[in-house]
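With one protein chain withheld, the remaining protein chains of the complex are depicted in position.
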Amino acid sequence: MAVKVEMSPVEIKNKKPYLEWGLTEKEYDFISEKLLERLPNYTETGLFSVMWSEHCSYKKSKPVLREFPNRNERVLQGPGEGAGIVDIGDNQAVVFKAESHNHPSAVEPYEGAATGVGGIIRDIFSMGARPIAMLDSLHFGEIDNAHTRYLINEVVAGIGGYGNCMGIPTVGGETTFDECYSGNPLVNAMCVGIMDQKDMQKGQAKGVGNAVMYVGAKTGRDGIHGATFASADFADDRETQRSAVQVGDPFMEKLLMEACLELTSQHKKWLVGIQDMGAAGIVSSSCEMASKAGSGMDLTLDNVPQRETEMSAYEIMLSESQERMLLCVRAGFEEKVKSLFKDYGLEAVVIGRVTDGNDYVLRHHGEIVTNIPVSSLTDDVLEEPSEERKPERITQAESLSNWIPEFTDAKEILRKLLVQPTIASKEIFTQTYDSQVRTNTVVGPGSDAAVLRIRRTNKALAMTSDGNGRFVYLDPFVGGQIAVLEAAANLIASGALPLAMTDCLNYGDPNDPEIYWELHQSVLGMSEACRVLNTPVISGNVSLYNENNGEAIYPTPMVGMVGLVKDINKHLTNIFKNSGAKVFLVGNTRADFAGSEIQKMLTGKISGMLNAIDTEFESKKLFKLLQAIEAGLVDSAHDLSEGGLAVGLVESTFSSDVGLDIELKTMKAQDLFSETPGRFVVSVTPEKVEKFVEIMEDDCMEIGETTAKQKVHLKCQNADFEIQVAEAQKIWEEAIPCLMK
Amino acid sequence: MKIAVVVFPGSNCDIDLFEALHTVCGAAVEYVSHKRDNLDGFDAVMLPGGFSYGDYLRCGAIARFSNIMPAIVEFAKQGKPVFGTCNGFQILTEAGLLPGALKQNDSLKFICKTVSLTVENNQTLFTTQYKKKETIALPIAHADGSYYADEETLAELEENHQVVFRYAGENPNGSLNNIAGITNKAGNVLGMMPHPERAVEAILGNLDGLRLFKSLLENGKVTTEEAVR
Amino acid sequence: MVNVRIFVTYKQSVFNPQGETITDAIHSLGFSAVKKVNVGKFFDLQIEPNDKSVEEIVSQVSEQLLVNFNLETYHYEVMEEA
Partner (left out) sequence: MVNVRIFVTYKQSVFNPQGETITDAIHSLGFSAVKKVNVGKFFDLQIEPNDKSVEEIVSQVSEQLLVNFNLETYHYEVMEEA
């Protein structure tokens, strides 16, 4: 490969290559006139362009992210590190974060998804935590064409391929389908880890003279400008030998993880800080580590292990090769660290030192190729005020009355809902994930939340990831509230106290004022719900510019939430356990059809306004239910979401031995399919009913009982029908496999 | 009885075996690195599931050349108990300690679920606590678990009662003769794709794997010769 | 009937961990003479050309199905008669 002759600073000023790398003219001028007071050279311009990208700097979303509450009595580490950390007692802590890999997955779905998983796992073990579980949140187009099927197959295979090999169980997540995601699938991955609090690490490089060490895979030219690349770049790439796609090597990462965990748990004296190399590789990890400690840094790029020849400083610094970590090692312990990694077959190399002051100095081939203040990369980013405007469609919807379903055959509606891809069984995907490795998975994919026991304690962690772009699209504020509420409801249905949350904010182009308004409003809605539920946002990720042929996706915030089950024996699943139990509906049912599954099914689109939500009221109800569950009064609990009560009831009979006899005296047939949030179906053995009702008061309504017959009998004011459990389960299970053929 | 759980680069069910044997069954267990060259002091050796060496080339193909392998081969020759699950089974076939090979599942996909198995031989060191022809349920989690051997080998396996576990009902991966687990001729080496170590605790919903480890721990007290048939 | 062999390899710049792991294994077996290993796959197609030429079929099948151009590249050879 020929060495490219790099443009001189003056040529850069005149030819403006930085525009293509994502830097605006205004930013470039600010950098050269105010920050450096000289023209940046080629390498430096590259560094600014990635560090000032939205992906690394959050320059667009920062003002909005400040809305999130991120502290409470349990939070040990909030946003700002690889992942957030929450106290779970016994000197242990849970660590988690979510990350999006939407754009890479649209281009190369297998590797895009796989490297997304690899990246989020590194964020967790870089905190000193042992990753114990993965969750994924996937949104695709409708399964009616070969390309979508290809994307689904490859993304799912990529997530499984990486997690399975790492030996980290993938225990939960969500998969939805909607036309708006067809060219721009959303691939969000969340990793949860557990640690002893004494092992907590930070991504910092302090102490003049301490070593900066590089460990893991060699650096290649992959993923350069990963933050800004577009699929169009690849169309003409067929004939070339070049590829910017990052390829994951989970085997390497497994070794890296075990070695790093040995270092962080057993050799704390050797280590000052540790951070993974994610987006924008060496540059972002090194300058962030220096910035957090208020240090300078001096790196010699010739020492960076490289697997391609003649890489320029620019390429070395911007490469997004996977499976690499950066360490700050106390001077004098370099050899010890090297030999630890060597034991795992890995090479650790000193690439530089921590220095006094604020200078970020890079050397290559005997020359200084960069000399700029650390803070210019990390702190001086120009935050640009964004314009906001309420979309026309919402103003219009406010003046119209909401759609109400009309139908005659409720049973037929139920059958049709059960085969809607967003409702139907996802087992065809989840069974390609090893959900049990490490033998802690008490509840795997399929229930409301996954539950993992914590060995040698009586506790467990529950975890879920949820999002519903349709609601957020119709009403960002209420949709944001619902996203958080739904995640909390999933945890509570499993018997867990919600602790904290992470998020991935997936939106369109933020320069569009309407999209920015959606982002802002939905974050306000989420924040409000978080405050009320006391679930601070401890980590997260933003993915903007999700567009498909110029059309934005639905604004789709993914909420990942983790909860604590105090007594593992009290955890619940959504499946009825015994016949003869009383069935209760918790929560009131309103006419909530805007954005519902039945609306989409019957009208082919979504429309209308969402009803306002009283989160204080919802929260009280949720915690009452948790109290009842923790008191051992409840046999099973299922929170109601897509498809509403009828779907929830039927789902809770699947793979059980029981049927149902339900009478809803106050409801009409359409109410069976309303999607009012904050509701649950729970079963209670008769002798516990009195105590249960005492706690729940009028937040619950007895609606029938479980029977020994394998059928569901549903009766309301204007409908009365039966459906065999086996039949319902069969169509629900076969729907997606059939579409995927 | 002291048991070695061998850890290869990329093993990931090592902890599951360890916990099943140690925490659940109370056995003396130690992790043994692939770099070690002997199994002195051990009475049984177990090869865990996972992705040794990334499963690059073929599953188990590279692990077979690790430092510890000659010791395992020698251990097996002496008639001492050797057990491999999932990737461990693949390594045992690659090393020639068990006949045949494991190829990609017919579905071409990784599959993780609980399957039904028939216990075909309850006279091995590992299965005396099961009933013959008993149906049990164990989890599987693999992409390459389709057992293959040529006809002659298959006939021999059947004739010598070396097929210990067979998939009952649905065959999840295309294994010939529905084979899920086999022993060597002497009966002291067992390889199986299902994961008994994932089914030893009530809290995880399945106890069917427990008796495998209990059988071994009980039979380990007597000499191998006596325990085999 | 025409027999075609399509060779698919990773592009040169794409990181291919398999090759390195296999090289290491070969070295640990003592074959230091082997300096480098690359791994690829091939597809043998039996084609009975109809309205389309063999070239057309091969290039279309490769591009639509067999080759992932993000990472891979291919070439093919027509083999002797079956």
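As written, the chains take the letters A, B and C, and residue 1 is the first residue of each chain.
Following the convention adopted for this analysis, a residue touches a chain if its C-beta (ideal position, glycine included) is under 8 Å from a C-beta of that chain, and two chains touch if they have at least 3 such contacts.
In this text the structure is predicted, and so the values were computed from the model without any measurement.
Of the chains displayed, those contacted by the omitted chain across the entire assembly are B, C.
Check B:Asp16, B:Glu94 or B:Asp208 against the missing chain and you find that the one touching it is B:Glu94.
Listed here are the subunit B residues that touch the chain not shown: 57-58, 61-62, 65, 93-94, 99-101, 103-108, 148-150, 174. Interface residues of subunit C with the unshown chain, by the touch rule above, are 1, 7, 22, 25-26, 29, 31-50, 52, 57, 60-61, 64-66.
What we mean here is this: only the chains that are shown with their structure count from here on.
Taken as a graph of touching chains, this assembly is fully connected, with contact between every pair of chains. Once the centre of each chain is set as its mean CA position, subunit A and subunit B turn out to be 36 Å apart.
Residues of subunit B in contact with two or more other chains: 53-54, 56. Contact with two or more other chains is made by residues 17, 21 of subunit C.
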